[in-house]
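Note that one protein chain of the assembly has been removed; the remaining protein chains are unaltered in position.
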Amino acid sequence: MKKVSKLGASRREFLKSAAATAAFAAVGGLARSARGQSKEVIKIGQPTILSGRVARLGESSRNGAQLAIDGFNAAGGLNGRMLQLVTRDSKGRPDEAARVVRELINTDKCSIILDSEASSAAFAVQEVIRQTGTLCMHACSETTSLTADPKIRAANAFRCARQDIHDSIAGGQYAAQFVKQQGLKRWMICSPDYAYGRDVSALFFHFLKQNAPSVEVVSETWPKLFAPDYTENITKILQVKPQALYSALYGGDLVTFIDQGNLYGLFEQLTLFDPNMADYTTLEAVKKLPKGIHSGDRYLSTFPATKANADWAAEYQKKFNVPPINWSWQNYVGMTFIIEAMKKTGSVDSKTLADAIRGMTIDSPFGADGKITMRTEDQTIINYAIGWGVIIPNAPYLENIEPANWNVILELEKDWKKKKGYI
Amino acid sequence: MNLPALLDCVSSSSCVVTQVSTGLIIGMLLFLVASGLTLIFGVLGVINFTHGSFYMLGAYFALTAYRVSGSYFEAVIVRALGVAVFGVVFERLFISSVYNSNVLMQLLVCYAFILILDDVVKIVWGTDFQTMGMPSTFALPPIHLFGGFVPPFYVFLTGLTVAAAVGLSVLVNKTRFGKLVRAAAVNRQMLACLGVNTSLLYGAVFGLGSLLAGAAGALAAPVRSMSPEMGFSILIESFIVTVIGGMGSIIGAFFAAVLVGIIRAVGSIGYPLFTDGLMFAFMALVLLVKPTGLFGRKLA
Partner (left out) sequence: MALSGCLAVIVLALAFNNPQFADFVLRLTIFGSYALSLNLLIGYTGLVSFGHAMFFGFGAYAFGLLMQTERVSIPLAFAASIAGAAVLAVSIGALCIRLKDIYFGILTLAFQMLLHAVILSWVSVTGGDQGLQGGIPRPPFFGVDLSHPKQFFVLACVIFFGLVLLVRQIVESPFGYSLRMVRDNPERALALGLAVQRYKLAAFVISGTIAANAGIMMSLYVSGAYPNFAYWTLSGDGILMIMLGGMTVFLGPIVGAGIFLLLNGIITRTTEYSGLVMGIVLLSVVLGLRRGVLDFVVERCGNLGRAALFTRRIEL
């Protein structure tokens, strides 16, 4: 018995070492081939979500970044060196995102990371690049704490995306006038039950109440993210009978909510405020759009109403055959910052580029006044166009748009950060 | 946790009525899917994890059919049948080869198919979410019922589901086919010895189960948006329903589905952030007290 098992053990050891060697050879081989290619090309690693329910986040992010890169390459690149985008699917899992970023940096030799992950995975990516020191531009995460919280912030990480807090300040200001005009005192919340839904809803009311203290949140309902069915939420709303409803639902969920709400005639009984309605994919999917929904703009080619914006949208549409959405412009601008820094410094070194990007202001069709600035103190963008208006069923989809006042936003943001202990 | 709101509701009759009807509505669709799952398990002894994907296929097929033909009814009927056919093929080719293997093999086959089907759907219909919209037959204002509103579409859905439940019961308990099916659940070999083509029977049962899931998907299409991976949540929920009701029991699935619907409706008032947890806790409770479920019989 003993003799046989000893032989058995060594056979297994042999198998294990054979497997390990094969694994090493495979990985090593891949690494070697990647190294060979990176002589001329500058690689930008892009972890994102290409599968599952939010796959369009990945697609639009990739498109937006590619548009910027193609423009730069067509103009000669960085002294003849072309940019190459390496996009990889993390399926939205934070540990997979961390792995993908490590792989992009170590195996694929990417010099820069354009992080197009949703907020939970963005935190995971942040920890990886904090360790490696690689320049990272977060282009999709809207969670304020990613850049506002000094414990989470990193010197080599920037964010080029709208922020919960900016959106909510703007929304709160906008809604306050309707509270006064239409006496909308009783409000209810129906937002998806996850960090984004909770944060942005809470912030909205924080700022709304500052301007209109008579507002009262009489009830809340929190459907699960991606819930297929909102019946229990809708019936609860019908029971409570609020005058106004705030919802942070977006995309397919928002469409389902509106479709199901229409069955109950929900929107004839209250006014809906949702920051995410003005998005082309959502607008085109809703079959019966109720009247009088107030929405912030996620992205519209008609806001800002400039030729630059309309031209950009047309170029995007022509190249990718779909209209641009929120993540498209965010990734485009994120890449633009990186490209401008490269042009300015002539370098690909993470620290050099980071120093250049910090505090930079660029011309952009998506700026509130034609420019967007990367704020120095917390490395996130400000002065991008935010506007709220009323939804109409056909293009341009949003009318009576009121652009947000950035002076007010910055002031209120500063107060809020002080209260949170971030500054 | 919001106990005051919960107590408030319990004491108000209109609230109770609304919540119960909400629970019923949620439960009906869940029952359709769960009944297929429980049927397949009861007879074939297989937990069909791919069931959620059949639901998804039913929805997408219906979407395409509706876009092509413009008729909702044709879309539902034809496409549900399409899913059933797919189900039979799936069963013949793949599931049958793992009948006698352990449950892990079955799990792997189903999991592999979930992955494949999700990507196939992504390739054919794209990554963006799709919507069908309410067909004009049902674009009517809500009906007033006992102080609450009920959309006519849901009335139709409920009626159809109850009819399906009755039909299924009759099929299983009163017809010859049903007798064969019940016999196969007890002892397949014996039945084969008696000259019955059990392969065909198994295929038919699987086809019926998939038909139910596909029909549920097609029926729900007007009120829900579709995207790849939409099968997951319905799979988990119908699995919970099947376990609570008893694997193999149609009546059990019906009651459990309504129960789960009511838990969700009540949960959204009293425990808005923990409704999911409530459902799993209840499932654990049932398993601990009566593992075969509320209406399940002990398997032979």
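So that you can tell them apart, the chains are marked A and B in the order they are listed, and the count of residues begins at 1 in each.
In this section, a residue touches a chain if its C-beta (ideal position, glycine included) is under 8 Å from a C-beta of that chain, and two chains touch if they have at least 3 such contacts.
Here the structure is a predicted model, which means the values were calculated and not measured.
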**OP:** Tell me which residue among A:S111, A:T143 or A:Q173 touches the hidden chain in the full complex.
**Re:** A:T143
Subject >> Sole contact to the chain not displayed, among B:M56, B:V109, B:L168 or B:I262 >> reply: B:V109
**OP:** By the contact definition given up top, give the residues of chain B that touch the hidden chain.
**Re:** 47, 94, 97-98, 101-105, 107-109, 111-116, 118-120, 122-123, 236, 243, 273-274, 276-277, 280-281, 283-284, 287-288, 291-292
Original post:
Which chain A residues touch the hidden chain?
Top reply: 1, 4-5, 7-17, 19-20, 23-24, 26-28, 30-31, 50-51, 88-89, 91, 93-95, 98-100, 102-103, 106-107, 119-120, 123-124, 127-128, 130-131, 143, 145, 149, 151-152, 194-195, 198, 225
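By definition in this document, only the chains that are shown with their structure count from here on.
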Subject >> Rounded Å distance between chain A and chain B, as computed from the means of their C-alpha atoms >> reply: 35
**OP:** Can you check the complex and tell me which residues of chain B touch chain A?
**Re:** 5, 9, 14-15, 18-19, 21-23, 25-26, 29, 118-119, 122, 127-131, 133-134, 139, 141-142, 148-149, 151, 153-154, 220, 222-230, 233-234, 264-265, 267-269, 272-273, 275-276
**OP:** Report the residues of chain A in contact with chain B in the complex, numbered from low to high.
**Re:** 50-53, 55-56, 59, 193, 219-224, 226-229, 231-233, 235-236, 238-239, 251-253, 255-256, 259-260, 262-265, 281, 285-288
